[in-house]
Each structure stands twice: as C-alpha cells, then as structure tokens.
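For this view, one protein chain was removed and the others were kept in their places.
Labels A and B are assigned to the chains in the order they are written; within every chain, residues are numbered from 1.
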Amino acid sequence: MLVMGEVRTGLLQNSGEIPESLCQSVLGLLSGERVRVSRRPIVYAVSPDQLTGVDCRLASASQARVRGVGTVLSRASVTGGRVLQGSSHIQVVRSESDHRLSWSHYLARPGVVEVFGKIRVPDLSEGFAESARNDCLDLGSVSERFMDAVQASPFLDRKAPFRSARTRLRWVAESGPTGSGGAESGPTGSGGAESGPTGSGGAESGRAGGGARTPEGTGIRFTLGRDQVRTLRLVLPGGFSPGIVDFCEDLALHDWLLTTLLVIVEKARVGTASRAEVTAKLAPAVDHLLHLWMPAARLDDAFAPFWETLERRPGFSRQWHSLVERVRDQVAINTLALLRETGGW
Amino acid sequence: MTPAYATFGEVAAERRIASAPLSHVSIELGHLYMEDFQAGPDRLREQFRQVAPWAETMRRSWQSRVPGGRARVSTCFLIDDYFSRFSTPAELVPMVLEAAAECDLTIDYLARESACAEADGVMLARLVEDRLVTDPPAGSDGSRPPVTETGWLCNGTRSPYSGAVQAMGSARRWEPPAQNAKRRHSIFVDVELWDTDSRGRTWSCPFLAAVWQLLRLGLIRNEGELPVRPKPRGASFPSEWDDLPAIVQLNPAAAPFSAYSTLSVLSSRFLPVELAVRTILSQVFVDAQVLGQVADRSGGEGIRLPDELVDRISYVFLGA
Partner (left out) sequence: MLVFAISDKGGTGRSVTSSNIVYRRALQGSDVCYLDFDFGSPTAGAIFSVSSVARGTTQGGMHGYLEGRLADPHRIDIWAESDREGLRAKPPGAGQMVLFPGDEGGGEFSTVSEEMLQRCVRLFARLEEEFDLCLVDLSAGRSFAAQMALAATARLPGVPFRWLVFHRWTRQHIIAADGLVRGRQGLLAVGVEHGHDKETLGDRIRFVRTAVLEPDAAELEGLRETQKAWLNECDRELRELAGRHRVGRTSMLGKIPLDPVLQWREQLISDEDVLSSQIANAETVAAFDDLAKKIVDDSAWEAL
C-alpha cells in the first residue's frame, strides 16, 4: 500500500462561527449530494467527495521519471463552524497496462493513480514527502481549489476576526514490513519512517518533529518544515482504510490551531505592549480558537496510538494547554488591572 | 485532553442510497423527432419493422445467459419534446403504439426527452454536469484547474489558440489538437454540452442522450433517491406534453425500466451523436456506492458487468 495526500487548513472567512445549517450550504459543492455532519463532540461537516483527473509525473527521490494516471479524491470540511480544510489523496498502484487506457477505466477507480512500471515505495514516498517540484503531482493545489470554492460562498461575510496563513500537511502512508504490502512494495527501511525525531527547519522553536516506532511494526514521523509546510509519514499494518485520511486531517487541524495560536500570542507582545493592547490582540483567540482543541475526537481506535506518540513528542496538547493558560492568565490579569485603574475594583 | 481511546463514531446523516429495480437489458426501440413524425406513420412502421429482429436477438441472447431463460428485458421509446414541440400526447402516443404493435413490438416505457433535462423538479442534466470529471491531458498535475471551455467537453487537448500573451513575448505556431488515449493518431472529439440565449440554457442533444443512458442504467441519484420513477399510464393521454409524466409505464407487466445494460437500435444518422454521448459518459463519475449496488445485484445473479459504463451500452446502427 502506498497512499499520499495533502491537507490544507485555514480559517473560514466569516466574522463568527457558522451554524450547522450554513455548513450545508457552504460545503454543498455537488448538486444532488448531501453534506454529512457529525455533532459530537464538535460540529464537523464534510462535503461530498470530489474527483480531479491527473496524468503527470510523481515526485521520486531518485529523480526517476514515474508517470501516473488516475483520479485524486478530495473533500472540504468545516470543524466547529470555524476551521476549513481541503484534503486530497491518492492510492498509488501499478498499472496492468503499459500505455494509458480510456478515461472511463480510471474513473471506475476513484482516488487511485496507476503508475506505469514497477513501484518503488520508498523512492516515491520519500520524493512526495520531501519535494515540491513544479511539474509533479500537486495534491495541495487541488485541496486549495476546493477551499477557495468554499471561501467564495456568498453565505460567508469574509470578515474574519484575524488574519492567518493556511498550513500545508503533506502525508504518505505505506504498509509496514509485516503488512500486506503486496509483491511490489519491497522493504520500507530506507524511508526512515521509523527513525527518531528530526530537526525542525521552521522558525517556531520548541516544536520539532516527532517520531517513534511502536512495537507492532507501525511508525509515525511528523516534521515541521519551513513556512507553513509539515510532513507526516506513516507506516501501517495492513492496507488502505479511510481512517488514515481522517487521522491526517485531524492532525492537520490541531497543528493549525497550535500554529495560529502561537502567532497570535507572539503578536500580542505580552510584557511590551500595553495591557489593553495585549488583551485586544488575544481576544480573537479566546473567542474563536480555544474551544476547538479536541484531538482524536472522531478517529478510528486503530489510530489512537499514533496520537499518543505525537502527544509524547513533540507533545501537541502539552504545548497547547500551556499556551491556553498563558492566554487566559493574560486576559485575567489585564482585566483586573484595567478594573483597578478605572476604580471599579 | 480527550483520551485517544474514547473516539466518537457518530455521523449524522449517514449516506443512504436507494437502489433501483433492474432488468437485464433495456432496449430502446426508437427515438422520435419532429421530422420523423412529419414523415408520417409509414416511416414509423418501417422503423419498427427494422428494429424488431435486433430486439428479438438481444432478448434471446439474455435468455440464453440467464438460468431458466428468465431474462428481464424492458423496452422503451423516447419522444422529443425538448428541441421542438409537435402534436400532442393524446394524438401521438396511440399512433406510436399502434405502429409498434403491427410489428409485434411492445413498448414498455415511454419517455419525454425534456425529462432528461429536468424531471419531477430535479435538474437531472445539472446533476450529471456536476459529475463530469474531465479526461486530463498528459501534464495535468493538479496544480491548475482542469482546462475547460465553458459548455464544451473534449477527449484530449485542444489546438492552442493565442490567448493572453505578453508584450514582446514570442508568438506561438499552430499545433494540432490531440486525443488523450490516442494510438499514434488522434481522433479528437469536442462536444458542445449546452448553449445559452435569452431564455437561458439549452442542453445539447448528446448531453441529454447521455443523461438518458444513465437513467436507463439506473445510475443517477439525487440526495440518495431515485430521481425519476415510471408512472403507470392513465386511461387516456393528456393533450399537453407537460402533463405527461417523465416516464410512463405503458405495459403493467413490464420488467423494470432500468437495467444492467442497454441496447439502442438507431438510424446511422445518430452515429456522431452517440460518439459524443460516449465521449461524455466516459467522463461522468458515478457514485461508487451506486455502482457497488449494481455490481452486487448482478454478481448475485452470476452476471459480471464491465467496470466501465460505456462498455454496458450496445448499439445497432441501421442504414437508411
């Protein structure tokens, strides 16, 4: 098994969070198909699946020319009426033909990209995770287009409470040596998916990549790259399950929350700016972000160990909770100080 | 923090997809346009006479495939009330039925062409248009939106035209169009899906014919429901086309309207139309769950259907 995808995450361009009923309208990208909603523990709405045809090179670490033809499966989702995600993925399989077949052949296999010739899993997964070559398969752009379609909805007022950058999580999942990888997929050792933490190239210190290998032959490695790019590499037992996509989207969501909150806190200039200014800068976080943290809320049990690994290192929730405390403390202290100044206390 | 074990699996509005009753084959006995009607009942009789042996052959073929020869075969007939309106159902339908009966043909279902655009409040043509996934030319890496000429669909790459160029940029020479799945040489097809005028959008004949094939294959759903269900015929036929149901069941004992496969017996003047229909259908994405239902049903009867939609469609083209 070799599955790859890219999730882009950003703030829904609306002044407040949108109610469930509006989720139906903004995510209704396909007529005749309902938007699905789950309400517990947080409202999560997801668009119908969308397909995009591709016929292009796949990035490979060895720069080998690998051509793939097929369809990308995408969807857009809104969590808590506030955070928008565009998510696309493909399963890579070997083509049984040596030339391109009629398009209906590929349409009958949604989300599958067929590659001509032998598939070297480590080469492709490495290539996809590490590079963003211009002429190779670009799942991120596909995801962004569906996000754009949602953001352009006339039901949104575009008056977002704060500016924020979209984050990019590129992920690859492959079968472990014990899994049913098929004859093609060879050993996965060189991919390094089981190696320890890798250094962070990003500016945000204190959040390096995390990785570990669990005893059952699974592995996870999360790397924080430059700008808004993150990569995630998974080694799983068994074949593809839709739970993989859910897991990656969930991780991308929480990584975005953390990234965005860090930026807000940094910009608030605690200790330098006036109390009123600090409070004003932190207010949007309190109003719009703090209640959204619910890692692994909708996930398959099979993926719980992955979250636990990430909680140990880099320690998402630890960092989040300490930030949240800082925000709450600041707002409380500043409010008290203001009250005192105005003689109200 | 929520412990990772305590996952919640609740998904409200879980997808529910209605399944369509299915015959083995749906045979289209004819397609009536204004000009055929104007040519008079003899023309119609002549058509049916030619169609009858082919319909019979298809019926036999399925009877021999199915245990006990219990093949479910339904027949249908399409009348154009979309591009031009002529006569009335009250006058026309009995004439058609009579001509068919003279050739020992039974028309099980009668459909109006405009039903392929909109039926019972459902914009069928829009539903299908939204499900077009364009056949990507080599080099489509997802970074750009699929190349579309609004209202057109092709099977390859169009000849580049000189769109926006930069001042003092280099000029472009003519290049030929190319078919994506070509074998050395191209057969490039570019199909007009619709056009617009002051009255709004008019769907093209091939596009409606593509919808018609999908309906007959039982592959269209609207919010999980079957968008059109055949209605039994009344005692008489109405005097307005709009009062005629989208699909009328003429034969109470008929096998289901939709089927695993279809056969259309047509005049060879429809050959280009059907090439266009196949160009469209090979780029329509049908819901995987719906396809799964059909595959399960047919598999349960020991019938293996081709994966690709266009391979479930057969034609007989008749000379003049």
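The rule is simple: contacts are C-beta pairs under 8 Å (C-beta built on N, C-alpha and C of every residue); 3 or more make two chains touch, one makes a residue touch a chain.
What you are looking at is a predicted structure, and each value in this text was computed from that prediction instead of being measured.
A.B. asks: Have a look at A:R109, A:K267 or A:R313 and name the one touching the chain we're not showing.
C.D. replies: In the complete complex, the chain left out is touched by residue A:K267.
A.B. asks: Decide which residue listed in A:S38, A:Q151 or A:S175 touches the omitted chain of the complex.
C.D. replies: Result: among the candidates, A:Q151 touches the missing chain.
A.B. asks: Pick from A:E17, A:E114, A:D138 or A:D250: which residue touches the chain that isn't shown?
C.D. replies: A:D138
A.B. asks: Which residue, B:S64, B:Q166 or B:S198, contacts the hidden chain when the whole complex is considered?
C.D. replies: Looking across B:S64, B:Q166 or B:S198, the contact with the absent chain belongs to B:Q166.
A.B. asks: Tell me, which residues in chain A touch the chain that this view leaves out?
C.D. replies: Looking at chain A, the ones touching the missing chain are residues 10-11, 13, 134, 138, 140-141, 144, 148, 151-152, 156-160, 163-166, 267, 269, 272-273.
A.B. asks: Please output the residues of chain B touching the missing chain, sorted low to high.
C.D. replies: 143-145, 163-169
The rule is short, and it goes like this: only the chains that are shown with their structure count from here on.
A.B. asks: How about chain B: which of its residues touch chain A in the complex?
C.D. replies: 1-2, 4-5, 7-15, 122-123, 126-127, 130-131, 133-146, 155, 180-181, 221-224, 227, 281-285, 288, 291, 307-311
A.B. asks: Provide the residue numbers of chain A that touch chain B in the complex, in ascending order.
C.D. replies: 30-41, 51-57, 69, 71-72, 88, 100-105, 107-108, 110, 134-139, 141-142, 145, 294-301, 303-305, 307-308, 311, 317, 321
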